[in-house]
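The structure follows.
The complex appears here minus one protein chain, its other protein chains still in place.
What follows is chain A.
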Amino acid sequence: MFKPRVLTPLRALERAFTPAIRSTPTQSQSLLRTLSATSTFPKTTPTPSLSRALLPFTQVRHASHASQGTANQHSRDPAGKRLGAKRSGGEYVVTGCIIFRQRGSLWFPGENCGMGRDHTIYATQSGYVRYYLDPLKHPKRRYIGVVFDKDEKLPHPRNAPSRRKLNMAPVPMAERVEAQSDLVASVDENGVRVTDVPAVEAESGLQMRPGYMYREANWEIGRAAEKAGITAMPHDRGNRWLAWRKRQQRAERAAQLKSLKGKKKTAKK
């Protein structure tokens, strides 16, 4: 099984080299025949002596080289994730502006900056970006901060009061609306239109509501018990008697359900 397969490439080799061998007068005989004659092995197994003679032509692949093909190596390279600085030092940013995208915390959020859940540094105030070190805060960390003035420097002195901005405007306080408004639907040639019922008319009775229904508003249904004057007993942690009764009822119910379950099974059988 093994021998013919080994011999075939050798025969091919011989065919390729015969012209060259023929040209040399010293080796007039066929290569195969000479080799087989010199060898001590029987004619049928000429391989070991052959390999010795053809050493310069055989290919040897050592383990130090890659054993698998590298044909698709480049297609496995992922796309760039566009990380890095989005705003450079001194640039003006507004609140929420992304300053730096990174994997892991290469940079830490300093003054007026925050860190997102993928470690993105963003501005929490409008101002000018600063990249800085703060050895008193942490000896190794690099920080990104935002300052309000163009020529302000970071870090601030340790004992200086923090500089903050209010960024708020006074607005007259909105009056609290006591009554609730509700949605109603009206049907005409244009189709169904859902509109808001003014708070005043909300309690005037049944109205056409979404889903082609004349009914009360949802919140009115929710208040039904209140209207009827039904009150639930306020929960008292100390009332262990009631708690025991409820627990008993629950256990009874569970037992009942369990027994029903068992009966069904037996019925099936």
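The rule is simple: contacts are C-beta pairs under 8 Å (C-beta built on N, C-alpha and C of every residue); 3 or more make two chains touch, one makes a residue touch a chain; residues count from 1.
Assume contacts and distances are computed from a predicted model.
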item	value
Record-based protein name (UniProt) of the chain missing from this complex, from "Acetolactate synthase", "DNA replication complex GINS protein PSF2", "Phospholysine phosphohistidine inorganic pyrophosphate phosphatase" or "Large ribosomal subunit protein mL38"	"Large ribosomal subunit protein mL38"
Sole residue of A:V60, A:M168 or A:A228 that reaches the chain not shown, by the stated touch rule	A:M168
Contacting the left-out chain in the complete assembly, out of A:V93, A:V129 or A:V146	A:V93
For chain A, residues in touch with the removed chain	92-97, 126, 158-174
